[in-house]
Each structure stands twice: as C-alpha cells, then as structure tokens.
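Apart from one protein chain that is not included, each protein chain of the complex appears where it belongs.
Moving on, here comes subunit A:
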Amino acid sequence: MEHIRTPKVEQVKLLDRFSNKTITGTLHLTATHLIFVESNSTNAQEIWILHHHIASVEKLPLTTTGCPLVIQCRNFRLVHFVVPRERDCHDVYSSLLRLLRPVSYDELYAFSYNPKQNDQQREEGWQLIDLGAEFERMGVPCDQWQLTNVNREYKVCDTYPRDLYVPITASTPIIVGSSKFRSKGRFPVLTYFYQEKKSAMCRCSQPLSGFSARCLEDEHMLQAISKTNHNCRFIYVVDTRPKLNALANRAAGKGYENEDNYSNIRFQFVGIENIHIMRSSLHKLLEVMGTRSLSATEYVIGLESSGWLRHVKAVVDAAIFLMKAMTVEGASVLVHCSDGWDRTAQVCSLGALLMDPYYRTMKGFMVLIEKDWISFGHKFADRCDQLDGDSKEVSPVFTQFLECVWQLSEQFPQAFEFSEWFLIQIHEHVHSCQFGNFLGNCQRQREDLHLKEKTHSLWAHLLAEQQNYLNPLYDPTLAETQPVLEPSTQPFHFKFWRNMYHQFDRSMHPRQSILKHVLTLTENNREMENTIRSLESKLQQYGVSVSPLKVRVAPRERTRPQRPRSLILGAPLSRKEAQQQLDEEAVVEAEEAQEEEGEEDGLARSCGERTVEGSSATENGYGDLEEAFSSKPEPAVVSLEFGVARMTC
C-alpha cells in the first residue's frame, strides 16, 4: 500500500477505443486492482484491472480536457483515461509503474488471493492432476518404457520434472552422457505414447554438436528410442526451427543432429520462427487491429504483413506432421528446437491433442498443459513477464498455442468438450498470477516457492465452474469413431481470433451468441428431463405405474436466454462478477427465506429484458452524420449497462 499515493480520483473520463463515446467515473487504486466506476448511472459500468494484467502504462501529453493515461493489458484490454488534473494523473501513473513491476514472487497476487477455502480443499485442488496417472493412461511404464529416477533430485536437468520416462535399454550412464550433449541438459524423454502403434513422441533440446562434435551416449539414446518401436525402422528427428537458425547455432557449438552419425534417423526441419519474431508479429497484428476505422483492405493487409496467421499455421502444420508420422507411419518422433521449451512444447502438445481425444476434454486439456508446458519447464515467468525481467524473454508462445487449439476447434466444432471461453479464461489466468500453477519457470523453482502450500490451483477453480466453459456442440461419440483429427492445412481455415484479441472491444462482437443460446437450451432440456424423472419416481412412490402413462409436458413458452452479465456475449462471468455472485449465494444460504425472492429477481431479469445485444447505431459509425445528430438527444430507450447498449421496452 505504501506505493499508492492517490487511492481515488474523481471525474475521470474513459474514452472508447473505436468510437467517440466517453464515460465519466471515478478511478480507484487498490493494492491489487485498478478500478473504474462509472458515475451518475443506475447501472454503472465497472472495470476491474488486476495490476499483473497491466503490460504498460503511458502518460500522453497534457490536453485541454486533462491528462491522458493509456493502459495496455496482457489480456488485450486497452483503456484510455483522461484525468482532469495533471498531478493526480502523475500520482496514478507512478504508483502503477511501481505496482505493475513486482520484484519478488511473494508480491504476486497468488500469495494473497484467498477464495475462502480451507487447507484441505486447497490440497485437493492441487491433487486434481496426477501426471503419473496420465502416463499410466497412455500405457507407460510398459515392456519398452520405464520411469527413471536419475532426475529425482534435479541433478541431471534442473528444468525437467523429477519423474521422467525413458526406454528400458537406456542406462543411467547413457542418460547422463546424452544430457551433457544437450543444451541445458534436456536429454530425450518420452512425452506421449501412441498405444495403438507403439509409437513414441519424445522431446529434448538441441545437441551441442557444433560443426563436428559427436556423443556416443546420445547416439545410443536415439537408438534406444528407435528400438522401442518395432513398427518402424527409423525415427523422425523433428527440428522445429527454420534451417537457417539451426545452422547459425552451430557456430555457437550447438546445432542439429548429423544424419551420418545417428543410425536410422530421418531428420526434418519444420521452420517455426523464434520467440522474438513471434513477439513482434503479435505486436504488429495488435497494432493494426487497434487502428480506428480500419478499412477491410488495411485489415487483410495487416493480417498478412504481421505474419501471425502464417506462424500459427506453421505450428499446426508441424503438429500435423507429427500426427501423421505417428498414426499413419507408426514411426516414433523426437522433437526439439533450441532449448526445447517453446516450440517443442507447442508442437508436442498440439500433436498429442490431434491424436488423443482425451486431451480434447476439459480435464484432459488441463493434463496436457500440466505435462507439456508446466512440468517440462516452459518458462512462464519469463515469457509472461511475471516479475520485472528481461523484456527480450517475453513472448506469446503459450497464447499462440491456445490460438492453435482454437483454430482446430473451428475446424472441428464437435470434437472439443470446451468452448473458446475456456481457452480465454486460461489465458487470463496465465497472466493474472492469481493462481500458483503458472508461477516460476520450472518445477524445481515452484517447489522452492512452496506454491502448493501457499497458493491455489487454477484447475480446481476452472472445474468448479466448468458449466461456463462447455461446448454445447461437443459430441463424445466422435472420440470413438474419429479419434484422430486430420485438419486441413488450407490457409482459409486459419482466421483472426477476434474473441481473444478483441475480448474487451464490444463493438466488434456478434450481437447475439449462438453458443450462449444453445447452452441455455441444452441446460433447459436437462432440467426438464430431471423434472420428468423426479415426477416419475414420485408417481412410483405413490404406486402409480408410469410405463403406460405418457408424460406430457405442456409446450414451454420460448424463454429468452438470460442476458449474460459479462461484457462479452457468452463469456463466463469475470472474476469480480463471480465474486458478486458468490456473495449473493452466501447471503441466500444464510437466509433461506430470501431464496424465493432471489429467484423472482432472476426471473424478472430474464423476462423483463428484450435486448439485441450491443446493437446500436451510434457505435458503428456508418456515416458522417455526427454534425447532423449532435443536436438530437439519444433515443430514450437506449440505456447503457456494462458497456452494452440495451433497449428496454
């Protein structure tokens, strides 16, 4: 709190990014959040911004109306405030600068966040995902693969997890020898086992081959991996980097495998660019998309010149290569990039997602992230800029992975148990530092931070509200009939992910949500079935036989789906709103008598509103009628709530 000089500033204007609309309100600065509350309105809009979400704060030159303050967030929110007095603006600005750059882990929100759980609940949350059980599910250990304890004390590789799976024939000296020949000691280990063909997906970092160095143990290691699979004589070694980058690495004593030295490998580059190129690519994309009154031409040119979709497609293409090699050819695959924690994590996890329907369920997807990203040491702290660190280490590698999953879910709308809001929510919390899961760079560091004792697990939180993230179109039977996804690599299947990058720009969103509507219908169907079942059982209790009696339900009046209270249609409630709801529930629990009243309230809300979400002519700027309209007041029927234009009848 000592960093907060001015906790409250009044008469602050919030400018809309894409229209000329402004809202006046009060700015509050707390230890964890920056809060803007609209004033003079019955349904005041509130914006809560977690300090960790703020990527940058910028103070623009003073104008006649005040001092502009532009805040850019990691969840792609961009707010533009105008603070009337320069001094207040400066106070807020300097406080934020200090608050958004925590210098030590214990300053992070996760260590103070308290969702009113007891220690046992917290522990259960952390036990939800068990990677040992996950490998068992894949059929490992087996006659060819075993659990090794060489890394029990993080002695061989400190960025790997403790438990690693290697071929039976790989002895400890081979492992240790191989690890010394690999960048950061990240030797080849199993990450996914395709039981049907006994083909294995292994991952590692680049070899320290330079121009001519060899390592017999490493060659043995690859041989051992190859021998585990009787289906195929060779293994694919997939270097996810562009060839030029790999060649350049040779000069630094690193590089790639020489096919002459390793027997029975097929070497392949797939050409995914490095973290720096990805960072600037997304930056360019967002810059274009943030332009006001962007033309359709500028939009498509921007998509192209940023290269973002090309990069996304490259990652998906690599995953498809893995999937085809393992399922069609039955060959085992070894994947690496430079250090084996960025592109390797992307390609391995995405490849497994294509092959295994389990990873397309909500729980399975958590397991996948836990395995290929968290435990194998994707450097979340550095890539997501959790502490004030090196800006060159920051890169949207994980965001890009989530986007790849979204692109696949667009091609296979029935194959995923979760909707895009699940992905967006995960993205939100990777940056929120509210839960312990993504803190730090590797497992060892997480243990040192005692995260499991001091913080909560995101997975438990997401599972608790999983109904918000369900995909109503999910068809579980597809897992049987079409377990392996074979996506098209035609470029027109890759689209701009508006709901991610414009999450908070409501004028961009579809005005009615199919997802939300179908979810409501499905939910209603389920409720009705339950009612029927309970009525039937009651009848049975009274000794009335049910079977000849056809239960007839009067055709229900078509109910309008309840308006989502979140800013984005169909989006799950934000943390703050969820908190509100929690509080409401607590009150209801305490006073059961009020329960009915609460329900009525909800009913009134859902019936009383006939809205076409966010549909308003003012926002769209069709014309240059500004001058013509300025004299006329807004029609009285349009009121604003949560930034969503609402017409009440």
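Note that in this section a contact is a pair of C-beta atoms (placed from the backbone, for glycine too) under 8 Å apart; a residue touches a chain by one contact, two chains touch by 3 or more; residues count from 1.
Keep in mind that, in the parts below, contacts and distances are computed from a predicted model.
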Omitted chain, identified by the protein name its UniProt record gives, among "U6 snRNA-associated Sm-like protein LSm3", "General transcription factor IIA subunit 1", "Radial spoke head protein 9 homolog" or "Myotubularin-related protein 9 isoform X1": "Myotubularin-related protein 9 isoform X1"
Touch criterion as defined above, residue of A:N40, A:S104 or A:S295 at the omitted chain: A:S295
Residue, one of A:S41, A:Q146, A:Q466 or A:Q512, that touches the chain absent here: A:Q512
Which of A:G253, A:P413 or A:P476 contacts the chain that the document leaves out: A:P413
Full-complex contact with the absent chain, from A:R310, A:K324, A:K363 or A:K454: A:R310
Contacting the left-out chain in the complete assembly, out of A:I277, A:L387, A:L473 or A:L539: A:L473
In subunit A, positions touching the absent partner: 18, 289, 294-301, 303-304, 307, 309-310, 313, 411-414, 472-473, 475, 488-496, 498, 502, 507-514, 517-518, 521-522, 524-525, 528-529, 532, 551-556, 558, 560, 610-612, 615-625, 628-629, 632, 635, 647, 649
